[in-house]
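Only one protein chain is missing; all other protein chains are in place.
Moving on, here comes chain A:
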Amino acid sequence: MSLDVDVRHQQGGFTLQAKFQSDGRLTALFGRSGAGKSTLINVIGGLIHPVRGRIVVNGRILFDSTQRISIPRHRRRIGCVFQEGRLFPHLNVRQNLLFGRWFTPIARRVTRLDDVVSLLGIEQLLGRRPVTLSGGEKQRVAIGRALLADPELLLMDEPLASLDDERKAEIYPYIERLRDDGHVPIVFVTHSVAEIARLATSIVVLTDGQVTASGPAADILRNSSLFSQFGPAEAGAVIDAHVLAQDDEFSLTVLQAKSGTLTVPRLARTIGASLRLRLRARDVMVSLEKPQALSALNVLPGHIVALETSGASVDVTIDCAGDLVVARLTRKSVHDLGLRPGLAVHAIIKGVAFEGDAAAVPPASSP
């Protein structure tokens, strides 16, 4: 999969000037509301015609203003899942799901209704009308409807924004399954750091209509300055780990990361299941020596690769056997400890720092 976008669009006083490439399975378009995320998605999907630019998906030119190519939306083969679902009210769930199929050439009909229905867990809904569905159910049907049109790319425009946390938690596993099946690359619009930490393999950061960063998720998440607009708490790093053991007595879960073991509040995962943890920079401390008699449960040895000063604080990037962890310290601490690139240190993370949305749990199916 490859997605190559370079577009310019003017809408009122707002200018979108976006250039990025991605070959990730799930590319997150990330930015504040008003940053142009939805406009960019609509441009890719053919719902908005940009002033000029070029859009190429898997080598197929969908739009090129210099060559005067603009493939209309119904021939782009790009599935869209919208924030509001947009199910057809006059059709039942089954008819909604099969809508795109009528317009897909028989040779291209690969996705099977039964597979999508069981993937999304909507067996019970097939005969019902959209008006009777809950928000989470509507979004699952909307995802299924887009998939059954056998798209080459799936665009999701904040599909979870209108749902409460419980409903979101209900949908995440389905999106992760889609991502890990790898049949259809996904572009996912969000303004939630928790969502990109959990879902994204690549990230494109949009600020005021401009792409300010793009690349693999781990690289972008580590770069705390990109998330400064979301407050100091959001910067951090992502660590891949798998479940090593469950400690029932203290209700803890032991995880194996590349750099060592991490002990976190109990996660309901089977042993061996892999998952991804987001570490916020403010939850990480630095010690020159391996600490003794400390309440924090997690100590990862590593060495400093970079120091980045912003105001009174410094983001210290530590390479812990290949996992990059970011610690946000005061400039004074950095000075007192004499931190510099190359120095061997220990990153210290409190176990409870993983609670809540900091702990992300991809599906057990992925190795």
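Here are some notes:
Here, a residue touches a chain if its C-beta (ideal position, glycine included) is under 8 Å from a C-beta of that chain, and two chains touch if they have at least 3 such contacts; residues count from 1.
The rule is simple: contacts and distances are computed from a predicted model.
Hidden from the displayed complex is a chain whose UniProt protein name, among "Imidazole glycerol phosphate synthase subunit HisH", "Putative carbohydrate metabolism domain-containing protein", "K(+)/H(+) antiporter subunit E" or "Molybdenum transport system permease", is "Molybdenum transport system permease". Of A:54, A:76, A:179 or A:346, it is A:76 that touches the chain left out of the display. Residues of chain A that touch the chain left out of the display are 45-47, 72-80, 82, 84, 86, 88-90, 99-100, 102-104, 129-131, 145-146, 149.
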